[in-house]
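Every protein chain but one is kept in place in this view of the complex.
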């Protein structure tokens, strides 16, 4: 039994759903999940579909899919083999809470991915990588070595065929070259409910403004700081009694859960991105 | 332009989605919403679909739907004309918060329904009905008049072609006859997160147990007390400082929102019921 | 039995709590609530205390309080008689959901205040005021009449000895004169989780940014737009399926609850304001 996931988007038109589902039916596929969304403002149709087949060649399927459907409706599409595990690289600095959380989920089988390596600009968390038996590369970043460090990162990413990157509280600005190569494939966790408190030290800003709710936001990295497509957000209540340390501690729990949720959506091919916004098919 | 909503459930089989969507496409319908769910334990397929047509006869459509689809797949189905407003009767006793909330939503156009009348076993809330210009029937209920009261209620419901009933903190047990006639069509609000604290005085029980979270649950009435299919639940945090009055006050806000949400799901034909559980297609 | 509420703030020093509580004990008062907070950054001590007395003159109490405590510790303080109901004026424009919510809570005894009148720049909601038997004043506001309208508002507020003002979705900028006279006494509801989406049309901005959470914020009005001390915030989850109308509808429920909570905190003298932030003693 072969299972695939299909993501489609195109201009909204009549008959797309019928055409796609009939195409699957003609290939004796059984649709086990279908969801669609129409963005009425922009007139764009989005669809996500999971289907099972008894005998199946993914190459033949793709060829016919292009001929019969994609060309006709001018679709942008992706077809994933459900057994393929995406390769995820983790970038960290010195904070360990997100890393521990990701690795313990990975260990317990919650994340359907491979983790070929962890990269850091510091050596502080190397022992955690060792505990979980994952290769750790220390690539220091300073003003003078920035260019060099980026090239080392890119070499590692390319030589391991990395599919997407998770910045698990990586305290460096990612280079334009990386962003270009991994468009909508670099997941960041920002410790505020964006668009509030963009940039550095959001918990300090939250304390200063006297908010009653703090948050965390996971988003894809784009060139504009903290302005990429939002994948997941969550919040927690705070009061006047919370000090900056309390906010940071409470925030850690938010960051862990929000980042893990975003990673899972990405791994399970639930996310589509259009016009700097995400469509997430649960 | 005609818009319809279709709800289907049947044994899970290959090709249902393709068959249904092709059927719609053949009638030149444009599917604007589709969602499906498969209950893997029970092997049941559920589907909800909204479709628009330029020219359309609902009777012809139904006839062909039965011939081409329903018989073949042994479907249970409902087809609703989107412009039809369901007729909702409201039952109340003495608490006014849910009634005020429903009527002010109704007034502001949030509820796509008609409210032919309000029934109560007390006269306390008659003035609210008058303020909102909705007929109010006072049907007292006592041990000796119970039978008689039920008949009066049924007469009212039938003579107004009521589609569904909302018990907006109606403090009486509803009769078996009513439940039989309005299966999965009587929406109740219970002031606890069911199945905790079934029956009377749930806030008192919550206080006694020392829970840190209280809740409210909206469900369809079945013969077993507080055991019908759950439509919506919500919760709020409480602490040791909350007295019984505080719980009741906090709970009122939960009850209002939870009941209103359940009513909207029902009105918008988003709810399907199977095996004492709801499938809610958002 | 007389009950009073005391709010105090001053520079943090040793012995304040012992001095205050002994002072109460010497007057045979029974403390039924005490809470305090120290802002360590600014070194300010805050305290809220409720106390009951058998025989009591509030004037004598205040005089001795000043002599014995306030002068010694250089306190800012307020002493409220618990039976005094603050007088609340409501300003509205055309949206009715917050008004309905406030008035139905008022009707059911949830708000310990008086509502001498409702003011609006439109006549649309006059009928609601009439239903609840509350005087309604229509004061139109246009560019040319702005000055005049403000004077009429101030006359009304002063002639009724209004203690605080609630802007229940009042769609006008409040004048500087009003803000000066009612410092930390004008409660607004803004339909975003501030500081995100300051200004007009926050739901439209939220939709455009693709946030996964929307919010509402109640705050005291200061001269800087949407930048006053935050009293209460709450949020709700949204997804890509929510249209602008869905956000507005979902937001209404947030606005109602958040504004009502802020009003209750204010009425129950639970709020202290310092340095553009609130301390709220639950």
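Descriptive notes on the structure:
Note that the chains are named A, B and C in the order they appear, and that numbering of residues resets to 1 at the start of each chain.
Assume contacts are C-beta pairs under 8 Å (C-beta built on N, C-alpha and C of every residue); 3 or more make two chains touch, one makes a residue touch a chain.
This structure is a prediction, so every number in the text was calculated from the model and none was measured.
Although it is not drawn, the missing chain touches A, B, C when the whole complex is taken into account. Shown as candidates are A:60, A:131 or A:275; the residue that touches the absent chain is A:131.
Contact with the omitted chain, checked across A:28, A:107 or A:275, is made by A:107. Not every partner is drawn; the one left out touches subunit B at residues 37, 39-40, 193-197, 209-213, 215, 229-235, 239-241, 243, 276-280. Remark: the residues of subunit A touching the chain excluded from display are 96-97, 100-101, 104, 107-108, 110, 131, 239, 241, 249, 252-253, 257, 260, 282. Within the entire complex, the positions of subunit C that touch the omitted partner chain are 14-15, 17-19, 21-22, 24-25, 28, 30-36, 38.
Here is the rule we go by: only the chains that are shown with their structure count from here on.
Among the remaining chains, C is positioned farthest from subunit A, on the basis of C-alpha centroids.
For the touching copies subunit B and subunit C, the fraction of interface residue numbers used by both exceeds half; the interface is of the same-residue type. Averaging C-alpha coordinates per chain places the centre of subunit A 42 Å away from that of subunit C. Subunit B and subunit C have Cα centroids separated by 37 Å.
Across the assembly, subunit C contributes residues 241, 282 that each touch 2 or more other chains.
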